[in-house]
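As you look at this complex, bear in mind that one protein chain is not there, while each of the others sits in place.
Let's look at chain A:
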Amino acid sequence: METLMKLFKNNIRQYGMIIALVVIMIFFQLITGGLLLEPINITNLILQNSYILVLAIGMVLVIITGHIDLSVGSVAAFVGAVAAIMMVDMQLHPVVAVIASLIVGGLIGAWQGFWVAYVRIPAFIVTLAGMLLFRGLTMIVLEGQSISPFPAGFQKISSGFIPDFGDFGVNLIAILAGIIFTLIYIINELRDRRAQQKYQFEVISNSLFVLKLVVMAAVINAFTYMLASYAGLPNILILLLVLILIYSFVMNRTVMGRHIYALGGNEKAAALSGVKTKKVTFWVFVNMGVMAAISGLIFAARLNAATPRAGTNFELDAIAASFIGGASATGGIGTVFGAIIGGLVMGVLNNGMSLIGLGIDWQQGIKGLVLLAAVAFDIYNKKKNSVS
């Protein structure tokens, strides 16, 4: 028990938000009389939050470099509008339209990245301008109207599920995916642990390690079972998982990721160590543009329409998700996984409060307080742990 407490104390930053997420989930599970964790609601949670989570992945990278992007909501709306014009008005094939939309997103990111990285205008200002600019452009290209409906194939991005083989009452693909994912997870953990022991890093005790594996396996499989007993694996979940895995890998294991952290941690030192700071900043913004485009496409597909007011306040949710997930406003600190947890905290709050019939006014207020509390908790912890 004592080691457990010590473990908890040392990793409070890492685990704090996961614990907060679990507590929030239990709270709403009780207060809604079990509605929150109904299979249909779990599936809804994923569908409802996917576009914010995609934005959060891009946003946390921007925040790690020490910048911010206020324009992502407008960019998402603009790309959604462009996609609608291509698919609905011009009757282009969805695949072509999606690729073109992603390129548009990348170009928008390049535009903003240029001003931030090379002209050195603060990102706050560049993206504030972008927020107005792209909202305006959205209204112009849509001529103030909504465009719908999208081709059925395109809608499947947001509302489709991985098709199952046969009919067994539950979705077998989902169950299988859960089991395979669990196995990959366990193998990975074992490999990491062996490596850490080899280099004589401190590792948690055997019994705790097994406990951790068992809990994680249970969570993963409970989750996939829930999905299986409704409609199976949503397409969007697969897309999200792929993005999370790719970006976690890039941030942890590649030169680009290292350079992003180094740049955010100390730009001058990074520059003198051979990090091409301008180039890195530029590409982080290009990436953010692409992620905003993906988010815009998901949202348009879910709504089955491109509307002039799409994506309003998305940027705030994405930024909040990053900070709740432990990113530092001064740069250099943050993880993709943390941003996802942060996004889920916000998502569960939204969903739970809607379930109990709380108005949008109260929801906003409570979300604001949660953001403040999460960051205050983080700063309190940092202070306590730093010995001067």
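The definition used in the following text is that a contact is a pair of C-beta atoms (placed from the backbone, for glycine too) under 8 Å apart; a residue touches a chain by one contact, two chains touch by 3 or more; residues count from 1.
Keep in mind that, in the parts below, contacts and distances are computed from a predicted model.
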| item | value |
| --- | --- |
| Chain excluded from display, named as in UniProt, from "AIM24 family protein", "Anti-sigma factor", "Acyl carrier protein" or "ABC transporter ATP-binding protein" | "ABC transporter ATP-binding protein" |
| Listed residues A:197, A:273 or A:313, member touching the removed chain | A:273 |
| Given A:40, A:107 or A:195, the one touching the chain that is not displayed | A:195 |
| Chain A residues that touch the omitted chain in the full complex | 195, 199, 201-202, 253-256, 258, 261-262, 265-266, 268-276, 332-333, 387-388 |
